[in-house]
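Missing here: one protein chain of the complex. Every other protein chain is in place.
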Amino acid sequence: MIDKIVQDMADAMAGIKDGSTVLVGGFGAVGQPNALIDGLIHQGATDLTVACNNAGVGHVGLARLMELGRVRKIICSFPRSSDPVVFETLYRAGKIELEIVPQGTLAERMRAAGAGVPAFFTATGVGTKMGMGKELREFDGRTYVMERALPGDVALVEAWEADRWGNLTFKESGRNFNPVIAMAGKLTIVQTQHIRELGEINPDHVVTPGIFVDRVLHVPYGDPTGF
Amino acid sequence: MIDKIVQDMADAMAGIKDGSTVLVGGFGAVGQPNALIDGLIHQGATDLTVACNNAGVGHVGLARLMELGRVRKIICSFPRSSDPVVFETLYRAGKIELEIVPQGTLAERMRAAGAGVPAFFTATGVGTKMGMGKELREFDGRTYVMERALPGDVALVEAWEADRWGNLTFKESGRNFNPVIAMAGKLTIVQTQHIRELGEINPDHVVTPGIFVDRVLHVPYGDPTGF
Amino acid sequence: MPDTAVADIKPLNRAQMAARVARDIPEGWYVNLGIGIPTAVADHVPLEREVIFHSENGVLGMGPAPPKDQIDPWLINAGKQYVTLRNGGSFCHHADSFSMIRGGHLDLCVLGAFQVAESGDIANWATSENDTAPAVGGAMDLAAGAKRLWVLMEHTTKDGTSKLVHRCSYPLTAVGAVKRVYTNLAVIDVTERGFVVLDMAPGLTFEALQARTDAKLHRGDQ
Partner (left out) sequence: MPDTAVADIKPLNRAQMAARVARDIPEGWYVNLGIGIPTAVADHVPLEREVIFHSENGVLGMGPAPPKDQIDPWLINAGKQYVTLRNGGSFCHHADSFSMIRGGHLDLCVLGAFQVAESGDIANWATSENDTAPAVGGAMDLAAGAKRLWVLMEHTTKDGTSKLVHRCSYPLTAVGAVKRVYTNLAVIDVTERGFVVLDMAPGLTFEALQARTDAKLHRGDQ
């Protein structure tokens, strides 16, 4: 019997290695796998590259992971937040590397990694700092920049429902990057609000099919304001 | 009030021009927009390029459109069928151009067109006839071939449910190419089994959002075996 | 200086600027509104004129902000504000959401900006080459991808420096992308011959507007 549901955080985090690239879902506080990020903090892996839309708020979650010196590099579109003190302090001190990526290019690079596309062209960033040093090419009279896929060794996902095969649904704007990073991660770990019996999720409504999921941990934390 | 629902086939087909590239959904008989294809036959546009997974069966639908001499070129992955007589006769007589494309490359080229990606790299077809004459490039030690986006002037879609904003759902394996071509078509025309009130389709369950849809025609034909 | 009528000029306030943009958005358009003043444009589009608002984080068909006691914590916009979803709205993931943007499916995007050049270049994400923690978000995708890019901004900075320029000095967001600029002083199209004034705030003359603008302006009736 396939059972991707793990019973505790230690099992969820097992095997994450130093030097890993970790893709993290969520946009703002919504759909952010907070429990898994805390799990990663406890698990101890270091020298990480983290790809996430934002770069942490306050001194918890991603910001805490950075504050502990465990993040070598962050790849994101928007490192600013209501309280970006940890990231900004590290960044100014030259203690963290930043790769800033337009949000759509970030999503598309992750999707490409999941879809077997090593590189693609986009109009986003042409003629800007984001296009500098990258290959430019004209198609049908318009200039595009070549961008590379962004795969993850690990993807941390927050879902609304999950079953033992790893099928997932998401709630409203909690979907955001989560299905995309699930495709792009070699080891995709999910925290879910609800566990469903196999077959309980309508097969037409599955958003992330289990093929993209390795481990599921039940974390019924409530809503994003609860953190 | 936005209302993408048209009342008859003439309105659904209005403005399709000679020389258009027409993307057609469906895989086998399932999810195939048969009524719209018949509508196109009546509408009269000619010199068409048709992109579809298959190349028609018997003497109806796409096969009929070809038999009438209206299709200059077909782009597909699998021109064989239980009765491919029309296509094969035209092809042997040199009266139709064939661009054969691996099925995944076909889907990805259409998705790219919808997503603003003019070209991408894939491992599919490298070292085969499909890779001949195309740009090859190595990424991380593996060779890939560059493929171009495949946009459509028109996309013909079969949906299960639709509302007046053009939101769509699909039934089981009737989904197939339909959401992909809906993204890739400049003018996306949908035949739907069911019309729903606005808001009746759960926003988490919408598969093709209305932004990709221009016209919706109610064609409650039953199931694919009915044709 | 021909600027003889300063006392009589009535620059638009922020609400009026948002309303001025809203007036020009027809029913049926798919529209993304940037963070800041542009977000307020939605408040000036009556619900019965169905304009479909998109947010980068996978929300299509946003409605007005909810009353405080009806907040849905799962439903935010790209500015991380609580919003609502209209009937007919839908959710999708980030790659699909940006396919809408990058694939040219949005009829309009309205962004704020630091500078707009007469060539249509826009600079709206960083004010110096060495900005601490530059944050681009979805601005470059929106600027490059939408069918139309309109900019909504003050005509000048607080110290009176023109934000309509011959050439942007700040880092660019996109090249040649802006189609129209709405400021507190004027509505200005970006055309092949440069900035063309379509509309001016009450009491303002073309000469007075030009005096407040670094870039050369053209009269719209020429």
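As written, the chain order gives the labels A, B and C, with residue 1 at the start of each chain.
Here is the rule we use: contacts are C-beta pairs under 8 Å (C-beta built on N, C-alpha and C of every residue); 3 or more make two chains touch, one makes a residue touch a chain.
All figures in this text were calculated on a predicted structure; none of them were measured in a lab.
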* Would you list the chains present here that the left-out chain is in contact with? => A, B
* To do: May I ask which residue of B:Ile5, B:Met66 or B:Ala107 touches the chain that does not appear here?
  => B:Ala107
* Structure fact -> Hidden partner sits against subunit A at residues 1-2, 111, 113-117, 163-165, 167, 183, 198-199, 201, 203-204, 206, 209-212
* What subunit B residues would touch the chain not displayed? -> 27-30, 55, 77-80, 84, 87-88, 91-92, 98, 100-105, 107-108, 110-111, 122-130, 170-180, 207, 223-225
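One rule holds for everything that comes next: only the chains that are shown with their structure count from here on.
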* Count the C-beta pairs in contact for every pair of chains, then give the pair with the highest total. => A-C
* Where the centres are mean C-alpha positions, what is the separation of subunit B from subunit C, in Å? -> 36
* Structure fact -> subunit A and subunit B have mean C-alpha positions lying a whole-number Å distance apart equal to 33
* Structure fact -> Two or more other chains are touched by the subunit B residues 115-117, 203-204
* **Per-residue multi-chain contacts in subunit C, two or more chains** => 85, 91-92, 95, 98, 101-102, 145
